[in-house]
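One protein chain is absent from this view; the other protein chains keep their places.
Note that the chains take the letters A, B, C, D and E in the order they are written out, and that residue 1 is the start of every chain.
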Amino acid sequence: MRVVTFGELLLRLAPEGHLRFLQEPRLEATFGGGEANVGVSLAEFGAQSVYVTRLPENDIAQAAINQLRSFGVDTTKIARGGDRMGIYFLEKGAAQRPSKVIYDRAHSAIAQAKPGTFDWDAILDGADWFHFSGITPALSDDAAQITREALAAARAHGVRVSCDINYRANLWSREKAGAVMRPMMEYVDLFIGGAEDAEQELGITPPASEVLEDGLTHAGYESVAQQLIDTYGFQAVACTLRESISASDNNWGAMLYTGNQAYYSRKYAIHIVDRVGGGDSFSAGLIYALLDGRQPQDAVEFAVAAGVLKHSIEGDYNRITVQEAERLVRTGGNGRVSR
Amino acid sequence: MRVVTFGELLLRLAPEGHLRFLQEPRLEATFGGGEANVGVSLAEFGAQSVYVTRLPENDIAQAAINQLRSFGVDTTKIARGGDRMGIYFLEKGAAQRPSKVIYDRAHSAIAQAKPGTFDWDAILDGADWFHFSGITPALSDDAAQITREALAAARAHGVRVSCDINYRANLWSREKAGAVMRPMMEYVDLFIGGAEDAEQELGITPPASEVLEDGLTHAGYESVAQQLIDTYGFQAVACTLRESISASDNNWGAMLYTGNQAYYSRKYAIHIVDRVGGGDSFSAGLIYALLDGRQPQDAVEFAVAAGVLKHSIEGDYNRITVQEAERLVRTGGNGRVSR
Amino acid sequence: MRVVTFGELLLRLAPEGHLRFLQEPRLEATFGGGEANVGVSLAEFGAQSVYVTRLPENDIAQAAINQLRSFGVDTTKIARGGDRMGIYFLEKGAAQRPSKVIYDRAHSAIAQAKPGTFDWDAILDGADWFHFSGITPALSDDAAQITREALAAARAHGVRVSCDINYRANLWSREKAGAVMRPMMEYVDLFIGGAEDAEQELGITPPASEVLEDGLTHAGYESVAQQLIDTYGFQAVACTLRESISASDNNWGAMLYTGNQAYYSRKYAIHIVDRVGGGDSFSAGLIYALLDGRQPQDAVEFAVAAGVLKHSIEGDYNRITVQEAERLVRTGGNGRVSR
Amino acid sequence: MRVVTFGELLLRLAPEGHLRFLQEPRLEATFGGGEANVGVSLAEFGAQSVYVTRLPENDIAQAAINQLRSFGVDTTKIARGGDRMGIYFLEKGAAQRPSKVIYDRAHSAIAQAKPGTFDWDAILDGADWFHFSGITPALSDDAAQITREALAAARAHGVRVSCDINYRANLWSREKAGAVMRPMMEYVDLFIGGAEDAEQELGITPPASEVLEDGLTHAGYESVAQQLIDTYGFQAVACTLRESISASDNNWGAMLYTGNQAYYSRKYAIHIVDRVGGGDSFSAGLIYALLDGRQPQDAVEFAVAAGVLKHSIEGDYNRITVQEAERLVRTGGNGRVSR
Amino acid sequence: MRVVTFGELLLRLAPEGHLRFLQEPRLEATFGGGEANVGVSLAEFGAQSVYVTRLPENDIAQAAINQLRSFGVDTTKIARGGDRMGIYFLEKGAAQRPSKVIYDRAHSAIAQAKPGTFDWDAILDGADWFHFSGITPALSDDAAQITREALAAARAHGVRVSCDINYRANLWSREKAGAVMRPMMEYVDLFIGGAEDAEQELGITPPASEVLEDGLTHAGYESVAQQLIDTYGFQAVACTLRESISASDNNWGAMLYTGNQAYYSRKYAIHIVDRVGGGDSFSAGLIYALLDGRQPQDAVEFAVAAGVLKHSIEGDYNRITVQEAERLVRTGGNGRVSR
Partner (left out) sequence: MRVVTFGELLLRLAPEGHLRFLQEPRLEATFGGGEANVGVSLAEFGAQSVYVTRLPENDIAQAAINQLRSFGVDTTKIARGGDRMGIYFLEKGAAQRPSKVIYDRAHSAIAQAKPGTFDWDAILDGADWFHFSGITPALSDDAAQITREALAAARAHGVRVSCDINYRANLWSREKAGAVMRPMMEYVDLFIGGAEDAEQELGITPPASEVLEDGLTHAGYESVAQQLIDTYGFQAVACTLRESISASDNNWGAMLYTGNQAYYSRKYAIHIVDRVGGGDSFSAGLIYALLDGRQPQDAVEFAVAAGVLKHSIEGDYNRITVQEAERLVRTGGNGRVSR
């Protein structure tokens, strides 16, 4: 199984433990980014995982690539050039104090990449799946154009496509997002995104009767999913269902909707170590399970288990195996020691 | 808004994480002390915060001052001299193991300060508020006398006064505490303290019928507050209401009583990172909100939110802004990431 | 009170915090092993604690001995020789991710020890208690034979004997375990072990009607204990009762059964810092309380409190005093600060 | 003595010890920048030190300001705005491996500042000295224009001016540097810079006969200094004289030239802890000594001692007192313990 | 250029800085081993580097493989199986205290590998060079036999062969080493080893007149090299020349001898960060330079520069590029900052 992911890779700088920004003069320096997170998960699951981005020629970016290689991700399609890689500063919340993110990603190598930078025919030839997110087209007009090049090539090579819509208000307006993303939706087979994203970027509104204070009813989610399928022709729609109790505790599950049929996963009560990348781990789990030919209920359970485990792991990347996710599906997570 | 706080600043030495004392040969070295904690909070809230103490002429004390300056606290009124600064060793508890404190504060520069050390007229001229605690007069007879000097000057300059009564049995006896503290109460506008302190130092007893196994009923707290107002002429009485489930989990709220009227805050379930300084953060929040002219209910909600957030932050000092406390009042702390 | 414990001491290598194995290039290097853990607890409780093992002549083993000495454990009976000490790698779980152990203990000095290595008559002369576990005889045939030598000497010197049965499937088969362990049972006064161990090594089966999905009913545990007493002549049987909610949260208590009478401790909800050694701390608490002449109910409460506190402490060793365990029995663990 | 410094403040990210970039996932996060380094030194020496820059409104920049405040630097003139603060990554060399710097400073708040941002009349009113470097005008045309505004105001207010020329080839070309910097030289009283900088930016060439393989002869340095004075009207020229033996060991001294007279300091053999900021510490020492009215020989000795001590201190900032520098001048650095 | 290296990979556990073993409970956990070190260097130099070994199926070994992948080393030929990977404990010396190594490598997966484990024809097909050391045949008779299989395949495929003789007295006797290693010498093109190794394993003795107290004269080294060539038919002999002044300071250079002609490198005075792997870095540099077609003098200078830089880098692996080594050859290591 060969999966190509495309997006921006950022240097992540976070204080240790629950310290506030620069409370002590030490930062944990790791890497991450939605599509890279998906790519690493897939490599850990044993897939051939090809990650595509653009990074400058310096030691920081090289370290990012080296770490991807350590997971077995194919980094040979990464273009080198540009002035800098994006950075994000992360302060992990605790109890009633929320996590905090400061982005310093403008002018990054991938945002400055020009159309034609990547030979998508060569990259996607032989691939089974292509995954991207709504963040990449938001980086710059050129990045959006490169995404369109990738989607056209995916279609030409018969590659299935997933999109994690992921609206980021600090990158573009709702209007621009809609204008750019809607035409891309025709290429997408698996749509991943919450009701809020669907509304803000794709103009789908849930029935007012199904709107709760902090989310939608099941019927509301299903209505949104069905509308997405009706409007954009997706084969399936998936969304994670997070109940945020505090920065330390969340409930988490997901729905996979295949048209007229909704599959809900078990819901887990999670004591959070690091929630960044939880959604990406879910996406990776879903892509893996679907490519592996699993049934929808099994697929969503596997994907949620993968995402749940991510919350117990430091850093953006989900360092788990297929066996570990399956064990969680089986046991429900009672926490016995593995000897 | 200009607030003066006066008290002892200690070097705090704590093992990392949940280690026991010297389980590993590394100590986190920070600073704190009730009134300094209040002063730092106020500076973070944007107030002109003047902290008064006495510290020796050495690099450790200088580092303590430098850190206060980093928060924007005015340290120009700090007297230098004496042999040492007080130290406290803190071992943070977890689960069923309580936190543990070892004090090594005898013979400190402030305990050895002589009356007349501080020019209180100059210090309090133009100030809006003066805050002290029951710990300072307990340090030495001279420290008590200096406190009396400050209170007299506060009255002379029309400065409002708050006192966090904070009885410490390891510093003095109940009898001595009562003899020293009661005459100071006439200067106090806002009294902050629990029912236990009120009983031990000020001779106020709750109605027996309102005494529960682990605290008082609401009516009991209100009775104590009303008695305090009746006896000592306070304008308001505030106390935090902590339910200690374990060293890791507490429920926490507060009451502000303004004479015949009790205002109770929301109660928060807190997963604790570091509880030291929680009460001081509450005091600072209350002083800020009252000086800012907020209504009693708003004031106690703001103060409790500030105190709740402190529990998620390492060290004595509360590193939060007015906006962060207000956001918690607004959201109730659902833990969503701030991007 | 003089207690001798005998077993293997391992170097424990664990990533910091909740990191996965070698996610960062740093390992916490401490020491532990069931019987050493019991011995350290007993020394901390003020007992004369003699620990017997065999360790190679190198700096790593010497550091292990030095740490035992730091607790006041008598290490003068430890034999030196062999090529290596056993190692175990520990990854601490969190939330739904279980802890993970990798053993690298084969060919250790104690596994290669020859019968006659220890002068058990000299070691046990004057001792009040001898404690061993089912792990030691599993290490090698010679180790089993040495254990038999110890048991014979214990009987000769009138020393009471406890055994923590602790079946480890990665060390030997159920059949071999049964063949080796059963004859040793006649020497045992206090048997410590779960129903599963009793079944796998000693052929005791609970009534089918008392088997629950995740354990037994109280009646089931009592039936197993009574059968053990009937079959092997133990004076008492103890087992801890763990309900594993997740890797972060467990409920925990214990039963002490003295023949026809079961004593159940309070059950604690534990937020886990480090669960390794919890059972050993219980064993140590029980031995201490029984040697101290406490009544069964008091003994099991003390032992469970000791074990509960262990879960809040990093490392295998339980760094608590008798007073701390007794305080927990008294207060139930409300987490107030000890000043 | 009131000194104003103006320039860019950067976040400095460096691996611990002698590790290469991201060899371990931890970075020391401190702050620095030539003019801030000078400002911090001056504050440590007891001067009124005002630092002027522009920084964004985020927690990272606020931490930078807080640290300046901790040293007693006046930060009230710092403008807030823009998108980011500059970053530099530093890898400290050792033995034959040189230190390595990666800049990520483009698009910083100060580079994007507009003329008129700072009220130089207010800032420089009452000041005794203004210090800038050749790096600031290189950041952007606007930054150059702001520098010109500052210089005009300095002249108007009779403020003495020093410039550390510091040519950086990665910021601008030699031609542009010359065109921008030369007109600024007329405002400068104390010029600090090496012969290479003087040649590249200011067109001064040493006599060919005085050029050595790795620097100039004393006569060569003096010739350059005299030419600079003749051409630009400086009152004095200073340059540090570094002999780089390896990344671990340097010899270091300086010359102060006052027109026809050269003053050479003692030369020190330095075992390097952190060499970044050594030159800035020299500049600060020189400014301090000259404002303090010391004679040229004393001034250069003091300045070099300050710079030498910087090499023993981690981070950009020189954490030393006047007394420590003077003690080094007196003793020559024999390393006896100060008790 | 495609190079295959074969040997044992060990987990390296070292206290931080200059601490003695377990002085603090923290160990730096990295990986290394002579041939892996050579392989990593070659990958860093841009070669196709294939590393062959056998490692168990556990997370520790997987982490070792992942790190090799991060450097771009081809790990697809590594066999999985066996019970454990070897460990070595390293305490870094300082001043007059020497470094100390404790090996715990017996029973490792590679020592227990059986002949036929590796398909050497497939592995060496298309390779340009094969490198092994005298340590691997010393691990076990089977490991020696596997080495012989590799050498035969290398000859069959026309692959050039280098051997770093590296006699280890703790692994085998001088007699056994000679018996095993001598027949392997006929396959070797480039022999790397000191005079002592040559004497102990290969029976070559220097002329008595050329023996100094701490090594040989140049004529002595040349005599040994010529004898080696005469006896075993090597095309070239290389040896590093280390003068150990203390654990902190060494002088270091090398000789490459091509038959009748000796090429000596520059000698460097090194202030040591970590000397482990210095010789391996030299070997890698030499292999690279020779495969790159460089002349003997250039080759030995490049190889020594690579080895010198290794001494400034923590860990076994040499994290440098071709450009960095060449820069050192060019500059001699004056330690200027690279910006």
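In this section, contacts are C-beta pairs under 8 Å (C-beta built on N, C-alpha and C of every residue); 3 or more make two chains touch, one makes a residue touch a chain.
Keep in mind that this is a model prediction, so the values were computed, not measured.
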Q. What chains on display are touched by the one that is not shown?
A. A, B, C, D, E
Q: May I ask which residue of B:M1, B:A63, B:A79 or B:A152 touches the chain that does not appear here?
A: B:A63
Q) Who touches the missing chain here, D:R69, D:H131 or D:H311? A) D:H311
Q | Touch with the omitted chain, as defined above, among E:Q23, E:Q62 or E:Q145 | A | E:Q23
Q.
Tell me which stretches of subunit E touch the chain missing from the display.
A. 17-20, 23, 93-101, 103, 168, 170, 214, 244-250, 275
Q) List the subunit C residues touching the unshown chain? A) 66-67, 69-72
Q: May I ask you to list the residues on subunit A that touch the chain which is not drawn?
A: 24-26
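Note that in this section only the chains that are shown with their structure count from here on.
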Q.
Going by the touch criterion stated earlier, list every chain that contacts subunit B and also contacts subunit D.
A. A, C, E
Q. Out of subunit A, which residues touch more than one other chain, so two or more?
A. 17, 20, 100
Q. Line, ring, star, complete or other: which describes how these chains touch one another?
A. complete
